[in-house]
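To start, the structure itself, in structure tokens.
The block that comes next holds subunit A.
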Amino acid sequence: MSTLKLTRRRLGASVTAAVLAAILALPAQAEELKKVRFAYLLSDTLLSVFRAKDQGYFAAAGLDVDLIPVQGGPAVIAALASGEADIGYAAPVPPLNARAQGVPVKLFLTLGHEADPDRKYVWLVASKASGVSSLADVKGKKIAINGNGTGCELAWRDHLAAAGLSYDDAEVVVLPFPQQEAALEQGTIDVGCAIQPFYASISANPEIGAKVIARGLLADEKEPVISDSVIGTDAWLSENEDTAKAFAHAVVKARDELLANRALVEEAAVTYLDLTPELAKTLDYSVLKPEVDVKPGEVQRILDALVKAGILKTPLKAADVSIDLKL
Partner candidate 1 sequence: MTALLEAGGLAKVFPGRPDPVEILRDISFAVAPEEFVSIVGPSGCGKTTLLMCLAGLLPPSSGWVRFRGQPVTDPPRGVSVVFQDYSRSLLPWKSARENVTLGMRRLGLGRAAARDRAEALLAEVGLAGFEGHFPWQLSGGMQQRVAIARALAAESALLLLDEPLAAVDAQTRADLQDLLRGLARKFRQACLLVTHDVDEAVYMADRVLVLSRRPTRILREVPLALGAERDQIDTRERPDYLAARHEILTLIRAARPEGAGA
Partner candidate 2 sequence: MTALLRPVLALGLLAALWQAVVWAAVVPERYFPPIATVVQAGMSMIARGQMQQALFDTGSRAILGAIAVNLIGIGLGLAATGAPSLRRILDTVAAILQPVPPAAVVPMAVFALGLGWKLYAFVVVLVTIWPPYLATVSALAATNPVLLSVGRMAGFGPVAMLWHIRLPAAMPEILAGVRYATTIALIAVIVSEMITGRDGIGFLLFQKAFAIRIPEVFALMFAVGLLGSAMGLAVSAVYRGFAGWHLAQRGRAA
């Protein structure tokens, strides 16, 4: 009887010890890796981030990066503003727009630059049937953007202004990227706004007979222009600059590997973006600038373009909306 009691007591003690150990182990583990919640919208430029996570580069840098897919740039900002994500990835327009409306977010990395003549991430493509062969022909035509306050809207406004037209001269239709190819082919829209991989698909479609009437976020890209941005809230950035740097280094490491090996890029595109191998072949994964920190001058160019285009009502200073990590 007494032995049984003893055994039971001993059993109880060991179970308690095990539970305690488990509880104590939990925060210990969390302390090892810093949790970073990363809200993003799907983009081929993020292959480096996906790879950095998969290869354990983030973990090696002491980060536990949680990838949160979100639909659209404004939703990325919302995720940050609600505290549901620490950092996010979007085109530069939504965060700058948000900043202008008082949302405390800042750009701190960029994964891609555009510049004349070749390195571009946005294309304005007309179908052959539309009869549009230059920006001047857009007047009265149906043009597509993927959403308001996006890179596409900025691109349209800037290019049209450079061609002496106004945004209101065309009929703007909001159409998600995946739907634009069919719309072009069927004549529902005359000119689309495409990013990869849709641009490759549209170009390869003989029924459309695609004609690029403009390329790039801005009409004038003699100087490099940032085409995307990694952003964080002011509060998070002020306390986590080291984390931000560690994140950047891990991404750069993964990106360098991708840039060095084309096969790796295609493999990653199939794995992470679910592209078909054929579509993955069309992917252009080159970078203009190896650096990923944002320079005030680059940001200011976008800011000025946003004001000129009328998307921003009041001028902003680059120093107020971005952090140069000086990596």
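In the analysis below, a contact is a pair of C-beta atoms (placed from the backbone, for glycine too) under 8 Å apart; a residue touches a chain by one contact, two chains touch by 3 or more; residues count from 1.
In picking the candidates, the idea was that all candidates are chains of the complex that A comes from, given by their letters.
The structure displayed is predicted, hence computed values, not measured ones.
Participant: Determine, using the touch definition above, which of 1 or 2 touches subunit A in the complex.
Facilitator: Selected candidate: 2.
Participant: In the complex, go through subunit A and note every residue touching candidate 2.
Facilitator: Going by the criterion above, the answer is residues 39, 42, 67-71, 74-75, 78-79, 81-85, 176-179, 181-182, 185-186, 197-198, 201, 207, 273-276, 279.
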